[in-house]
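The other protein chains are all here in position, but one chain of the complex has been omitted.
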Amino acid sequence: MASPSGLLSKPLFWLPLMLVLGTVLAAPLFGSSPSPLQSTALALLLNGTVVLSGYLFVVIFQPERF
Amino acid sequence: MTDLFQVVVFVALVLATAPVLGKHLFQVFDGQPQPLFDRWLTPLENGVLRLVGERGRPAEQAWDYLRPLLLSNLLFGLLALAFLLLQPPWLNPQGLPPMRWDTALHTAISFLTNTDQQHYTPEQSLSDLSQLGALQFLFFTSAATGLAVGFAFIRGLCGRPLGNFNSDLIRAITRVLIPLSFLFALVLLVNGAPMTLAGPVTLKTLEGADQILVRGPVAGYEAIKQIGENGGGFFGANSAHPFENPNPFTNLLAMVAMFAVPAATIDAFGRFLGNRRQATLLLLLVTVLFLALAAVAIGAEQSGNPLLAAWLSGPNLEGKEVRFGAGITALFATITTGSMTGAVNGAMDSLLPLGGLVPLFNLFLQVIFGGQGTGVAYLLVFLILTVFLTGLMVGRTPELFGRKVEKGEIVWSSLILLIHPLFVLVPAAITLAYAPTLSGISNPGSHGISQVVYEYASASANNGSGFEGLGDGTLWWNLSTIVSLLGGRYLPIAALLLLAAGFARKTKVPPGPGTLATDTALFTMVTGVVILILGALTFFPVLALGPIAEAFSLIGAP
Partner (left out) sequence: MTTLQPPIFPRMPRGRRDQRRYTERPSSDGLLGRAVVQSFVKLDPRLTARNPVMFVVWCGTLVTLAATLEPRLFELSPEAPGRGFNALLSLILLATLLFANFAEALAEGRGKAQADALRRTQASTQARRLLPDGSEALVDSSALRRGDQVCVSQGEMIPADGEVVDGVAAVDESAITGESAPVLKEAGSDVASSVTGGTRVVSDMLLIRITADPGKGFIDRMIALVEGAERSKTPNEIALTVLLAVLTQVFLIAVATLPPVAAYIDSPTPVVVLVALLVALIPTTIGGLLSAIGIAGMDRVAQFNVIATSGRAVEACGDITTLVLDKTGTITLGNRLAEEFLPVGGHSERELATTAHAASWFDNTPEGKSIVRLAEKLDAVTALPMDTATGLEFSARTRMSGTDLADGNELRKGAVEAIKGFVRSRGGTVPADLDEAYERVSRLGGTPLAVCWNAEIHGVIYLKDIIKPGMRERFDQLRRMGIRSVMLTGDNAITAGVIAREAGVDDFIAEATPEDKIAVIQAEQRLGRLVAMTGDGTNDAPALAQANVGVAMNSGTQAAKEAANMVDLDSDPTKLIDIVTIGKQLLITRGALTTFSIANDVAKYFAILPALFGKAGLAPLNLMGLASPQSAILSAMVFNALIIPALVPLALKGVAFRPSTADQLLRRNLLVYGLGGLVVPFIGIKLIDLAVSALRLV
């Protein structure tokens, strides 16, 4: 945790950040949902899928890290 | 019966020309002496090479090959774009105005990538200057780029340096594309295709109305359109137009022309490898796959629409050119999508569900002879994947052609597997999600899905045919397909070159009894199954929701 670069390489730091940020960005797409809970949930789901896909790309190009 | 006869003659012609043309391709790209050509062409080729400041040194890294490729393609694209955007009054007998920017951009990129999707009606939008200077020019360069990549990949897989892109590009044009299209253009001329720069003729029809008949330098354009697997029509009707495709004989030759170069490339690959048996087996494999798909398509179109069976017996003639008939149109559709040409002699939109499934499936696989140069490369990528999957089962780290298939090869070949899902399924899903806003889809239900998926598959596979009926001249369609066009062209090219360069650097292991032989009937069959399963598994859901659901709805399933 000492250096900022060490912090940035920690998935525990940027993963929640990406999830929250992406969800906020994607939420308007599901504005027509009956409840705000559902629109948030769907936005989170969509964003989670994108993040998961990004994770898979990391695995594909740097399999040694896993 | 005539369909069967045509199929037999067609396949016989393709298989017969493959070794002849393959030997020629091998000589061209292996730099072997060709007395007939060398005398005139070598000084010319060297002159052009000097002009671009090249000495013809072979590339050491993938990037050395890729850099001139990207630079030259960028240049070609900008040149063509300028023609389309300006469309000056020269050679513009109809006085057509410049193209809209997004359509011009889409057209330039679409022809640059050997795709030739046309979101416009050519005879109403393009001057002869644009047809010749922009499109026909790109016909040659895009096909030559594909061939160059294909042979660079082959060289790498055979353990040689990748070669020199500029030299490959020039030789592909001077020794392969120009001679072949010249010959084919002559045949077309003899059969009545026009070749003129004169303006349109105005005719009085039988009803007494005026008809404007557009003419142009069609024969030359048409020849390289087919030989170079480009497919963008001089006329909106493409190969259904009598000027582009005058009679059943030229139709047969056009079909052969689409498969001739990719089939010969497979043959040339065997010569590079020094194992012609391997190439012959691959050629047979794709021929068998092709025949199976063609049988489905022809069968579907010939048996007609079951919903109409009560009133109408016989083949499905909607959207067909009656000069050719339902069966030949289905055959043509199978060939044009298999070979990534995209020329059509009928309306794809009017094919029955199973008849439409075949072209779609062809676009997904991209190896049923495949694109100019890239077809054989994709086929070999599937061979690499098959070797990796099944090769482990003989208890050795998988090897292909004496070199180990390891992480690098898998990363780059699987990237190619990912291109289609990324550039077909993702944009198709977005488009369908916002169907009312983005519009352009002319059919509700499953057929609409097929239309949208087909458009992106055609773009990403660099095929260019369309399921027409799509109002695709809009900003959204132009820009979104550009992404698929570029992604489907240059990402695989980069991956192929990286794969080949890495592969060539590996030490060769001499084969032994413990080595998995890839030139056997068994292994070739396995490769076929892997191609079908990997291709089908990825796209089965959309195929199921599109053509398959539509097929069930036709036969009135419960």
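Quick notes on this one:
Letters A and B mark the chains in the order given here, with residues in each chain numbered from 1 onward.
Rule of thumb we're sticking to: contacts are C-beta pairs under 8 Å (C-beta built on N, C-alpha and C of every residue); 3 or more make two chains touch, one makes a residue touch a chain.
Treat the numbers as computed from the prediction; the structure is a model and nothing was measured.
Residue-wise, the contact with the chain that is not shown comes from B:A429, picked out of B:L15, B:L96 or B:A429. Considering the full assembly, B:G514 is the residue among B:P33, B:G274 or B:G514 that touches the omitted chain.
In the complete complex, the hidden chain is touched by one of B:L85, B:L317 or B:I410, namely B:I410. As for the chain not pictured, it touches subunit A at residues 11, 33-34, 37-38, 41-42, 45, 48-49, 52-53, 55-57, 59-60, 63-64, 66. Listed for subunit B, the residues touching the missing chain in the whole complex are 385, 388-397, 402, 405-407, 409-411, 414-415, 417-418, 421-422, 425-426, 428-430, 432-433, 435, 444-446, 448-449, 453, 507-510, 512-517, 520, 522-523, 526, 529, 533, 537-542, 544-545, 548-549, 552-553, 557-558.
Note that only the chains that are shown with their structure count from here on.
Mean C-alpha positions place subunit A and subunit B at a centre distance of 38 Å. Across the interface of their complex, subunit B is touched by residues 60-61, 63 of subunit A.
Residues of subunit B that touch subunit A in their complex: 407, 411, 414-415.
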